[in-house]
Structure formats: C-alpha cells, structure tokens
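Below: the structure, in structure tokens.
Note that one protein chain of the assembly has been removed; the remaining protein chains are unaltered in position.
Chain IDs A and B follow the sequence of writing; residue 1 opens each chain.
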Amino acid sequence: MIRIEGLDKSFGKLAVLKNINLSFERGQIISLIGPNGSGKTTLIKCILGLVMPDHGKIFFGDKNILGSWDYRSQIGYMPQIGRYPEQMQIQQIFSMMRDLRSTHHDVDEELIHSFQLPGIFKKRMGTLSGGTRQKVSASLSFLFNPDMMILDEPTAGLDPLSAEILKNKILKEKANNKLTLITSHNMSEVEELADRIIFIVDGDVKFFKTVGELKSETGENKLGKALAKITGS
Amino acid sequence: MGKRIVLCFLFPFFYFYSSATEWKVGGNESMKTIHDALAAADSGDVIVVSEGVYREGEIVISKPLSLTGKKNAVLDGEMKYQVITVKASHVTIDGFIIQNSGYSDIHELSGIRLENVQQCIIRNNHLINNYFGIYFANSTYCSVIQNVIEGNAKTESSSGNGIHLWKSSNNFLSHNHISGHRDGIYFEFVKHSKIMANLSEKNLRYGLHFMFSDNDTYRYNIFRNNGSGVAVMYTQHVFMSDNIFENNWGGAAYGLLLKEISYSEIVNNTFRKNTIGIYMEGSSKTKVHRNNMQHNGWALRILGDCSGDTIVENNFSGNTFDVATNATMNMNYFHSNYWDHYSGYDLNHDQVGDVPFHPVSLYSKITEDAPYALMLLHSFFVDLMDETEKVMPTITPEQFRDDAPLMKPVKL
Partner (left out) sequence: MMKILKYVIYDVLRSKMIIAYTLFLFLLSSGLFWMNTDSGKTVVSLLHVILLVVPLISIVFGTIHYYNSREFTELLLAQPINRNKIFLGEYAGLSCSLAFALLAGMGVPVLISGSGEAAVYLVVVGILLTFIFTALAFLASVRSTDKARGIGTALLLWFYFAVLFDGIVLSILFYFNDYPLEKPVLFLTALNPVDLARVITLLKLDTSALMGYTGALYQKFFGSAWGISIAMLLLLLWLYVPLTWAKRIFFRKDL
C-alpha cells in the first residue's frame, strides 16, 4: 500500500533520513521505534507530505505523493502534540474537520463515544487538558474511515483506561484490513499491538522484521529483551 | 414755515439738501434718462432713479449732486463702458445696482470711478461683474460704505480689483463685502485712510493689497479664502487690529504678508487655518501683540532680515509649526506668548513657565534647509526627533526663544 524508495532527507548539514526503502501492506500494524531524534517523526511527516524529501520517492498505492494532496483523504493522522484553535469547542472541531474534508457520510464516531466526548462537547479547546486533547486527536484520526492511520505516540498523554480503549480500536481496525503506523517508546504496548517493527537509528533503518522473527532470532520471549539483545550486538 | 426755520437752525445741512430740487428719472416719469436729468440738474440737486435697467453708456457726473437709486434701479455698462465717472466733489451715489462694466487692456474701466474729487459718498450699491469695482484716482475725504461688490474674476491678468485706491488719502471704507475680484481692496500711495469692518473673500489674489501707503488703519475686517491672503508692503505706521485672517490655504498662501514694513502694529487679530499665519520679510520695529494664531501650517515665518520686531502675548495653538526662520541669528523679541507645544513646568505657579521655549522646532529648521524634507510631514521619525530636540536642544537656534512662555492662553 505504501512504498518508500531511496528516501533521503537532511536539515542543513544534519542527515535525518538516509536511503530509506520500506513497503507496508494493508492489515498490518507497524511500529516505528528508535531513540529520540532518530528520524521517526520526520519519516512520518514525509509520508504525510509535511516534509519534502531531498531524494527518493514515496508511493501511495501506485501514485507518487510528491506535489499531490488528495491521497491524504485515505490517511488519518494523530500528531504527537495536538493543538487546536483555542476559541473553538470540541464539537466545532469535529464539524470543522468534516466540513474541511467535505465528508458528510460514512464517519466512524466510535472513539468519540467511547471516550465520552459528547458530554464535554461545548468545552473550548483552550481549556482542555493535554489528555483530553489527545482523545480529540485520536478520535479525529479514525473519524473518516481512512485506509491508513498514522499515530505519533498515541498513548503518551492518555490515562490507562483511555489508552486501552485506543489500543482495542487499533486492533479492531486491523481486523478491518487497515494499515496502522505507530511510533512508541512503550515496549509493552508495541508488543501488544505491532506485528512488524521498524528500528531506526540516526536516520538508518537498522531492521524491519516481524515480531515473530525478532523473538526467534534472539531466542527471547520478551520483545524488550529481544531488542536489547539485537541492538547490543 | 416756522417748522422749516427750526429745522434750518438745528440741522443746517439737512435743510440745504431738502431745499434742493429733486429730479425723478424713470419709465413713468417725465425724465426718461439719467443723462437728461444730469443735464438739467443744478449743483446740490437730487436725482432719484426708479426701477428699471438703464443702458446709457458712460454716465459722467460733473456737478456736486446726489444720485439715488430706488429698488432695482440698474445701471448697465453692457460690457462696453465705464458705468459711472465722478468728476465733481460732494457727489453721493446711493442704492444702485451697477453692472457689466467694459473690459479694456488700456483703461481700467470700473463700476464707479472717482477722479480728482473730494468728499464723495458711495453707499448701499450692489456692483456686479465689473472689471474694476470702485476706482479712486487722486481723490480724498471720500467714503465707501455698505456696498456689495461681486466680481467674476477668472484669471489674475484679465481681472481688476474690488476697491482700488491710487494716490488718494483720508478715505474711509467700511462694511463693504467684496468677492470675486483680483484683489479685494487695493491701496497704492494711499495715506491716512481707514478700512473698517469689511468682508473680503474669494478673491483671486489678495484680500487686501497694500503698497507704499503709510499711516493707514484697518480694523474689524475679515479676510478669508483669498488666493494668497493679505499683503502689506513697503509701508510704515500701519495699524492693524481686530481683523480675522482665515482659510488662506495653498502652496504660497498666507494670512498676512509683511514686506518692508516698519513701525506698524498688529494687535488682537485672529489668524486661523492659513498655510502661513504671518509672513515677515524685511520688517522692523513692528509689534505683533495679543493675536490668536490657531491651526495654521506655520503660525509665523520670520526671515533673517527682520529686526526689532516684538512678538508678545500671542496665543499659538494647533499650528503645525509655530515659528519658522531661515536665520541663525535672532534680532527680534519673543516674550510672554502662550505656546501649546510648550511642555515645561511652572513650579512657583506664577503662570509663567520656568524654562524657556524654543519656538523653532528641529524639523522646521531642517525643512528650511532641505525643503524636500517636508515629504516627511507627520512621520513618526520626525516627531520623535522633535521631541528629543525639545529635551536636549542642540541644533535649533538658541537665540530664538521665549524666556517667559505662558502656561495658559492670553484672554483676548
């Protein structure tokens, strides 16, 4: 579904992504892990078209995404930090997004309800806590039934209960043959959700393997330990 | 008969006139033309002209008599003739509509012309569309009272003055309303005359133009919306008080232009909304006292060749520039004026500011040297510069200063 070929990106002298070649298919949950500043967010932003690659191509389906924007109707994006126009109410944010995407049918409001957002629909965005804003971001990323979700640290600010709701939703959408790309620092969460792992350090993809492959190669049962072993060697 | 003797005793002149013969001129009268009446009348007679338009070419009065127009008695010059020429003293012209004098490049054709006469009275006339309105040549002790003089001037070269006096002295002009001429009132070689309570407006060049005319007085006049204001030149001992000079706007306009003036007084006048309130060039020993200078571009522009003038107890408010000068030396005296730009203090509450005021601002000084800098008028940078200079004067001429600036306006 997504194919990345020979992707290079540098900010000034700093090379952030070096010759990235990857491809993802439907029905997968892919976890993007790596230390801070390794290039995870930049890679995501390249896919979203927020960052322009220096070299290389990204295909969504068969189409090169460079200079194109309509492919993003198939992507739901949840940013690491969601900030919204402060004077708008939660409800208005949802209706605005629907208005902007001109989508009035076939929306998935499941998360809105499971996070119990309708009860605080009239609250202004400026008054919300970080966690509540994350709930809004998460609900938005699933709202339009996209074929692909990109979630940047989705559970970071969420309470355990809400994190659980979100994880269940991700797994449910996998069953619907959707592709999900997640960045996370939480290994148990990665283990719970992901079936493939991209490990990226200093802009280099160190490996792209299934969780099963990782465990069998290292002989470890826990993903965290397996990772420690493989990166230590 | 007894009554007449009493009147004669009390009012000898009244008796003289009332005893004169009265000639009636009009369509329904025995006399059809003014010419006939003038020919028939004797000195001291009265000619009364009824309603109607009289086209009689030039009317020449050469006997001392009185010519009175009834309502709508119109004397028309048909754009060809001078309408009335007075060649005898003691003539009165009263109540006419006098219109359409001719225009000539050689002769200064007028509505009414007085030549070498004395003690004539021109009053209550309405002069419309004449080349010159009322023209005095070498005439003395005459009065011009309550006339309305409307010209139709298009260009300076093709138009004449409203009231024009040449080589005439001891005349009296009052309560006239003059508009639409080249100069409203023009004086050349006129001595000991008074100009009182006239309104001169919308004239092409000057509301009042004054040259080589010493010892004249003008008071209570209003000069407004004239092409370039009022000009008083090459004259001594002029007394100007209680006049209003306003709305003389334009690239080269001013309320009052003084050129080569000495021993004169400018007192109690109001200068409002003129590009330059008073422009002084080569003036000396002249008093500018107790005037209101409001909302002018430059309230006072005083050139370097002025000396011994005193500028005292005037109110300067709302002017863009208070004083402008091209001089570096000040030979004039500024004292006890009220300046609204003054920001000093008065610790002892004697209503006099404790620090001197420098009325020539830095920007005013700069524009004097570099006129193009006026393009920065009302620019923030310029205002900032002026304020800084006010606090720490370094460039503005130190001698231009009022050592006793008033804290409150002078009550006038």
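Following the convention adopted for this analysis, a residue touches a chain if its C-beta (ideal position, glycine included) is under 8 Å from a C-beta of that chain, and two chains touch if they have at least 3 such contacts.
These numbers were taken from a predicted model, which means no experiment stands behind them.
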Residue, one of B:96, B:223 or B:298, that touches the chain absent here: B:298
Touch criterion as defined above, residue of A:14, A:81 or A:171 at the omitted chain: A:81
Residue among B:86, B:240, B:293 or B:366 that touches the chain left out of view: B:366
In chain A, positions touching the absent partner: 11, 45, 48-52, 69-73, 75, 77, 79, 81-88, 92, 96-97, 99-101, 137, 140, 150
Touch residues of chain B, complete complex, unshown partner: 249-251, 253, 273, 275, 295, 297-298, 318, 320-321, 366, 369-384
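Keep in mind that, in the parts below, only the chains that are shown with their structure count from here on.
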Gap in Å, rounded to a whole number, between the CA centres of chain B and chain A: 88
